[in-house]
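A single protein chain has been omitted; all remaining protein chains appear in their positions.
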Amino acid sequence: MKKITDAIIAKTSEVILGKQQQIKLALACILAKGHLLIEDLPGMGKTTLAHTLAQVLGLQFQRVQFTSDLLPADVLGVSVYDRNTANFKFHPGPIFTNVLLADEINRATPKTQSALLEVMEEAQVTIDAVTYTLPQPFFVIATQNPSSQIGTFALPESQLDRFLMRITINYPDAASERQLLQSNGGREQLAKLSPVIDATQLQALQSACHDIHVSDALLDYLQAILKYTRQSAQFNAGLSPRAGLSLKQCAQAWAMLDGRDHVIPEDIQSILPSVAGHRLVSNITLTGSVDNIAQLLKSVAV
Amino acid sequence: MAKGLNLSSDTSLKPDFKLNSPKTWFRTAIAIDSTTTLSRRHIYILPTRFGWLYGLLLIGLLTGSINYSISLGFAITFLLAGLGLIGMLHTWRNLANLKIEAKRANPVFAGEQAVFEFNVIDDSNRARYSIFAAFADKESDIQDIPALGESTFRLSLPSQKRGWLKAPRITLSTEFPVSLFHVWAYAETENQCLIYPHPSLRSQILPSADTDGATGQLSTTQGDDDFAGHLNYQFGDSPKRIDWKASSREQGMLVKQFQGEASSTLWLDFNATTGNNIELRISQLTRWLVDADAQQLKYGLRLPQHSIQPNSGAAHYHQCLTALALM
Partner (left out) sequence: MTNKAGTQTNLSMHAIIWLLLSLSITFTLYAFNLENWVPACFVVFAIWRYLIEKNNWSYPTLWLRFPLTIAGGLAVLLTYGSLFGRDASVALLAVMISMKLLETRTKRDFIVMVILSYFLTVNILLFTQAIWVFLAVLLALTGLTACLISVSHQSMQTNISTQVWKNHFKVQVKLAGKLLLQATPIMLVLFVLFPRIPGPIWGIPQDSYSGMTGLSDSMEPGNISQLSLSSKIAFRVEFKSAIPANNQLYWRGPVLWHQEGRRWQMASDRIPLPMETLQTSGSATDYTITLEPHNRNWLLMLDLPEISASTLPAEARVKHDMQVLSKEPIRTRIRYQGSSYLQYKLGAELSEHERTLALQLIEDENPKTRQLAAQWISEKKSPTAMVEAALKMFREQEFVYTLAPPRLGKEPVDDFLFNTKRGFCEHYASSFVYLMRAAGVPARIVTGYQGGEINPNGNYLIVRQSDAHAWAEVWLQDRGWVRVDPTSAVSPDRIEMGIGAALTDSDLLPLLSRQDYPMLKHLYMNWDAVNNGWNQWVLGYDQAKQLALLKKLINKDIAWEDIGLILVVSMIALMLFVSYLLLSNKGMVLNPSNRIYQQFLKKLAKAGVTKLKHEGAISFGQRAAKTLPNQASEILEISALYSSMQYAKQANSKITNIQSLNLLKQLVNNLKV
């Protein structure tokens, strides 16, 4: 299994240069069956990462560019009256796919955002009292620009919680950037990329992820972290039980990527900034910064 | 006894010695990584007045036993003496090795009672009974702590100034189980409570959203579609909002109130407040903030150093108040 996941990471790294850690996190998020939010400035390769992952995992891929005039129906689909059959016919939207890339999600109106987030939660679409099930596996990779940008509708806290992870990509290091500049950019390679696994194999990986052992000692550590966030004056509000569950699932996925059959505290420490960062609101600066998470990790004994 | 148990000195844990109050001479347990541990050297013990009375009882019984040569009297006297000693150890260990964890305090407005909460934790697998916590003998709370469990103590303190209010030193004490000995320890915790500025009285009305943004008060009227009700006209209200129809029905001057998703955006500007006293101006701004939130307006805050984009909702409200508190 380690071979497969290593192969996925290696393949993706061919396109996304020098971002091993981010790729691993994104993959862990997918293995834990969660939705991923990539937040960074434009041009950092957010879209490429999402696209590459879908390609490598052999998944159906759809992309929606979110704009302020995007309507829920543009994402979910519409029922149109068919004169021939004298019936309403449902035209599925781009959401009926395995991987939906919701580009610049914070440019859409809250209405559209809510519609998407609802589907993310339920994995089904209900239009005109008819329920349409989405294909499996299904997940959303959303990208967003930092909230400080003008003309955006920042996702409210309650909706951020729907994303299992939030990652940032950051500037590449000098060597990777040089390599990138020497090539013609990642997009060209993207077309040539062949999938490493297919959807069925991915689902097998996901279920294997569930079987990664979590010992009592580890749960003690996890609970200590949760308790700390709930008590410390550092944070405005603590992590929810759902966040706790997310932490566990991500740690399991991370352990699997490391080729281990059990979770160790280091796994939690690795995924914590990505999983908890967007759920914790600092009391002082009101932005869940990595500094705060680092402080949190330092304060909780293993 | 106090001396005997506490002589071991540890330079790292010594508090600053201030000679102004004898109480500061005692060693205080300080918080390390937000947890304060009452270790052996932080605990002081003295007999209570009942302890002295008990000592008198023992002396009486002993002299009686000697005088009357009652062998069994010796036995019972010594049993009671043993009870006193064992009781002393039990009282001591009822407090020893407790851990105190500061909990988050909810922010309050200056003048209100700041409530500090902290968890007192036992990790020695012994239930603790009748633990008192107090701020300098004023406020006190009393709790039992289950074995390997925790109890939350709640102590309040009147707040005066905006900004962070650090919890003063806590005195934890107990006399359980025999009330013959008083055991106490001082602990510093990382409890702190954010004190929002005190909102001034309703002297100045909320700046109108209608005036032009030149003075920093911007408005968009497009969203004013949801009629929310009437208010009595006050000097300064926008004439556009006066319900002339209602006034013509001789119901007095009424002002229409609107509300809605995209209602008017209000800028609360520090420069819009008047006066020389910064604190009073902040108070004024706080009052506006409170009123704006009560009317569910969308508002932004503009302070000399930085500004907060217009928004509404609880998080935004607290963000603005925090900015004011820490200005």
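Worth pointing out:
By letter and in written order, the chains are A and B; residue numbering begins at 1 in each of them.
Basically, a contact is a pair of C-beta atoms (placed from the backbone, for glycine too) under 8 Å apart; a residue touches a chain by one contact, two chains touch by 3 or more.
Model, not experiment: these values are computed from the prediction.
For subunit B, the residues in touch with the chain missing from this view are 33, 40, 50, 53-54, 57, 60-61, 63-64, 66-83, 85-87, 89-90, 92-93, 96-97, 123-125, 129-131, 139-144, 175-179. Take subunit A: the residues that touch the chain left off the picture are 213, 215, 217-218, 261-266, 269, 297-302.
As a convention for this text, only the chains that are shown with their structure count from here on.
Centres computed as Cα averages put subunit A at a distance of 39 Å from subunit B. By the touch criterion stated above, subunit A contacts subunit B in their complex at residues 157, 228, 230-233, 235-236, 281, 283-284, 286, 298-299. Of all residues in subunit B, those touching subunit A in their complex are 33-34, 101-105, 119, 190-192, 194, 315, 318-319, 322, 326.
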